[in-house]
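What follows is a single structure, written as structure tokens, with notes after it.
A single protein chain has been omitted; all remaining protein chains appear in their positions.
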Amino acid sequence: MLQVIVRRLVYGFLILNIMTVFLFLVIRLIPGDPVRVQLADAAVSQERIDELTAQLGLDKPLWEQLGSWYAGAVRGDFGMSFSTGRPVGSVIAERLTLTIELTILAVVVAVLLGIFVGVISAVRRNSLLDNVLRVGAVIGLSVPNFWLGLLMITFTSTVLQWVPPLSYRGLLEDPVQNLTQMLLPAVALGVALAASVARLSRSSMLEVLGSDFIRTHRAKGVSERAVMFRHGLRNSLIPVLTLIGIQIGGLLGGTVILEQIFALPGLGRTVFEAVNNRDYPLLQVCVLLYGAIFILVNLAVDVSYGWVNPRMRKAD
Amino acid sequence: MTAPTTHERPAVPAADSSLLEVSDLVKHFPVRRGLLGRRVGEVRAVDGVSFSVGRGETLGLVGESGCGKSTIGRMVLGLIRPTGGTVRYAGKDVLGLRGGDLKEHRRRLQIVFQDPFSSLDPRMKVGRIIAEGLDIHKIGTKESRRDWVVDLLRQVGLAPRDAGRFPHQFSGGQRQRISIARALATNPDFLVCDEPVSALDVSIQAQIINLLRDLQRQRGLGYLFVSHDLNLVRYIADRICVMYLGEIVEVATAEELFTAPRHPYTKALLSSAPQLRADRSVRERIQLTGEVPSAAKPPSGCRFHPRCPQAVPESAKVRPRLTQISPSHAVAACPCFT
Partner (left out) sequence: MTPPVLEIDGLTTSFETRQGRVEVVSNVSFAIPQGESVAVVGESGSGKSVTALSIMGLLEGNGTVSKGSIRLRGRELVGLSNKEYRLIRGRNIGMIFQDPTTCLDPVYPIGHQISQALRIHKDLSKAQARARTVELLTMVGIPDPVSRLKSYQHELSGGQRQRVMIAIALACGPELLIADEPTTALDVTVQAQILGLLQKAQEETGAALLLITHDLAVVAEMAKRVVVMYAGQVVEEGLVDEVLNQPRHPYTAALLRSVLSPDMSRDEPLHIIEGTVPGAHDMPGGCRFNPRCEHAFDTCLTEAPGLHDCGSGHRSRCWLAQRGERLEVSV
């Protein structure tokens, strides 16, 4: 297993390097000149523009820019953010934890809610409850997360007369305030995944419950509760895990907009701002981090596969 | 019979000429590991198999699961490429066929699969299933194809109106009749029958076997009959190849194999099958221990030696060669009995 993890990490590292070069070029294809965005004033002399361009290192050839980025990166120096003038590393350090927390919370919401609903649906298949839950899952799938986020804010502020605290506090700093701030965006982000998890775990559970080995357990006298949860559920988790691994990319993408809506200073919001400001160094690292998170989460999913499915343990 | 043929078939097939000749056929499936698909080993599914089948003859291929019998059937059809060896059909090297010649080969060789439930497209009507081969090979006109389908349905014991129904509306035995009609549509001269009745009930098995026999007599078809059922193969085949782990251990005429089996594996197979009317008190059963080992790590020497009741130390060392012991009987001559 350890060998697999190490190898996957090596592959992940290679992928991140390919991404780096690709991003470096693509970012520079975004229309608009970072220097002009910075100065934001049309009446600036050409000398001032040239001066700033040279200061940001944008006058050098692309390969040289890339080389100096790498030279810094190996020392942990990702350059200065154009828009804030602070080191990219420290800007991101503040914001990364928030996005990771949001993503993890959303996945937890999705898994708990999705599997719970899916299992109830499967156990009471074709009942009124099942039908209501299935319609609910279709709605959950069809509603865009940003709209759901807006709806939540509107609902809590007008009906409940409550708005989440505006100034962000870290999880360690003030756990209660942090969680009240994070709950709504996490739900908004996780609902779509919860809905697809619910649909898949229902059908997967039904398939497992109809299989021969479940009949063997019943023939042994295993109680219905143990048949459902110990044997049915664990076997039906295998495809659900795959689904979560695939969907995690979409989930990460959702953070960009939701952090904007809920005014959370996370990585997503930073990406949004960095694009607006043509802040090349900041954008570069933000997007790379998304890639790294995606790779790590997928590795975690694959590792947990081995726990659920013994057949995967030995496979290479 | 009003088959819209594209080719003339010889009126009287030459009795002695062999239609299908397989020599030294080998199929190794690679075992790959890791993301880069490194080749870490191979499953030796078929390992040096030679036989021939004459016009209108039936060769039975028997053995337990994993012996390579189905893989041979598919290589003969050209559905999978052998790792080594040759397949000659009507004098031509099948592996070298391209384009039109390959198409013609596929027209002349057809297959009937084991499972009549998964081998028929559930969304196609029976008439279309049967006629599809005619469309592909551009045989006949639209009208003559329709007549031919009706004719085929009658020949396999179904009604002309069945052409408009879907496979799920038929029982297992009827579906196997459809499979046979489909195989016969292009007027082949050779059929690979891959366990054609093992998914069927006993009373239905007999119907299908009789049908296959009648069709063979009427059309002079050659059969490669793959099965695990010795009694069935004895009944339908002229000659029988017994296979074990990718190799032929014994070939003989059906009668000879049953009355005078030589290889210990053949003997064990013959005595393992439960018998309806054997005198159980007298009958001596050879019960083999263990199961067929993995073809990825075949035992050395005689591949049967770890399970062989009469193995001698040399069995593990010498790889036995198929040796002719009479004009119609060859056996892999293991030191344990020679």
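Going in written order, the chains are labelled A and B, and every chain counts its residues from 1.
Simple rule for what comes next: contacts are C-beta pairs under 8 Å (C-beta built on N, C-alpha and C of every residue); 3 or more make two chains touch, one makes a residue touch a chain.
None of the values given here were measured: they were computed from a predicted structure.
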Left-out chain, listing which of the shown chains it touches: A, B
Touch with the omitted chain, as defined above, among A:Gln55, A:Ser90, A:Thr216 or A:Asn276: A:Thr216
Among B:Gly127, B:Gly140, B:Gly173 or B:Gly301, the residue in touch with the chain that has been omitted: B:Gly173
Contact partner of the left-out chain, one of B:Pro122, B:Pro274 or B:Pro327: B:Pro274
Residue numbers in chain B that touch the chain omitted from display: 64-65, 171-174, 201-207, 209-210, 213-214, 228-232, 234-235, 254, 258, 268-270, 272-277, 280, 285, 287-289, 291-292
Interface with the undisplayed chain - residues on chain A: 210-213, 215-224, 231, 234-235, 308-311
